[in-house]
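Yeah, one chain of the complex is gone here, protein chain that is, but the others are all in their spots.
When the chains are written out, they are named A, B and C in that same order, and each has its own residue count from 1.
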Amino acid sequence: MTGDRELAALQARLTEFAAARRWEPFHTPKNLAAALSVEASELLEIFQWLTPEQSARVMEDPEQAHRVEDEVADVLAYLLQLCAALGVDPLSALDAKIGRNEKRFPAPGA
Amino acid sequence: MTGDRELAALQARLTEFAAARRWEPFHTPKNLAAALSVEASELLEIFQWLTPEQSARVMEDPEQAHRVEDEVADVLAYLLQLCAALGVDPLSALDAKIGRNEKRFPAPGA
Amino acid sequence: MTGDRELAALQARLTEFAAARRWEPFHTPKNLAAALSVEASELLEIFQWLTPEQSARVMEDPEQAHRVEDEVADVLAYLLQLCAALGVDPLSALDAKIGRNEKRFPAPGA
Partner (left out) sequence: MTGDRELAALQARLTEFAAARRWEPFHTPKNLAAALSVEASELLEIFQWLTPEQSARVMEDPEQAHRVEDEVADVLAYLLQLCAALGVDPLSALDAKIGRNEKRFPAPGA
């Protein structure tokens, strides 16, 4: 997770990709949020009939593994495009949320 | 999007957070995929009755802006936890996917 | 599932309910489809951390049972409103789909 594959570079590539294809008019925050939820459901679809144990072994099958990676990529792509459209920094948002959760759910013994 | 807030560090904090609270038994890939899709829907809920134009101004309202950031964080959190559970690198997956899409949807004039 | 509670009567009540509150401008097919998917996720949320066995006993707890019934109602409400907006008869659609599935997945021994 380093170098030129870093998150900001990927986000910039996604923005350029959409601009080169004149897709910006479709990429309202509302549409991107819908697309994100649709892709998250496609990821869930892979697991919906599996037992918990089967779900833990899903990467052992190359075809399923590829499908998982493909849907993970789609979810992350729409999340990054939504964040770009709204001016939200997803890493700062997550950093802040973990901080809030550490107070909300104190660890036992902490 | 740099420094100690980087993606891998956040993913490690999420893993520690869950371990300290003994939440691992709940964090099967199947359950994490369900939680991810539920959080993506909570993000969509913010936009569901808005016009495209209203959706583009959602960050102007501080309360809505906070809600968006909170749900973005939840989506990213479950995506990172799912990837950790499955051994998937989300940045590599997205990098590969963009490459495939560049071939699948050639840019006009490219 | 009979008498004045029948599906068409409920659908008519939902239409009147929205009209009396001037909600029709919000009830585009797109918005209703988004709301339907959001409510379906709220139903899933009840089950997301449960084992398969726990999910089968969810109605034993009165509070959980009420929450399930409430979310089932929301899903059905938005499905009926979407169908009204689009002129789709959901029972005919399901009847036709079961017919197609009976050909697509022949029963063993049939």
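Note that in this section contacts are C-beta pairs under 8 Å (C-beta built on N, C-alpha and C of every residue); 3 or more make two chains touch, one makes a residue touch a chain.
Being a predicted model, the structure only gives us computed values, none of them experimental.
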Touch partners, limited to displayed chains, of the chain removed from view: A, B, C
Considering the whole complex rather than only what is displayed, give the residues of chain A touching the chain that is not shown. 26, 31, 34-35, 37-38, 40-42, 44-45, 47-49
In the complete complex, which positions of chain B touch the hidden chain? 34, 37, 41, 51-52
On chain C, residues whose C-beta touches the chain left out of the figure: 1, 5-8, 10, 13-14, 17, 20-22, 28-31, 33-34, 36-37, 39-41, 43-44, 46-47, 50, 52, 55-56, 58-59, 68-70, 72-77, 79-80, 82-83, 85-98, 101-102, 105, 107-108, 110
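Methods note: only the chains that are shown with their structure count from here on.
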What is the distance, in whole Å, between the centres of chain A and chain B, each centre taken as the mean of its C-alpha atoms? 4
For chain A paired with chain C, centre-to-centre distance based on mean C-alpha positions, whole Å: 28
Expected list for chain B, residues touching two or more other chains, is 31, 34, 37, 40-41, 44, 47
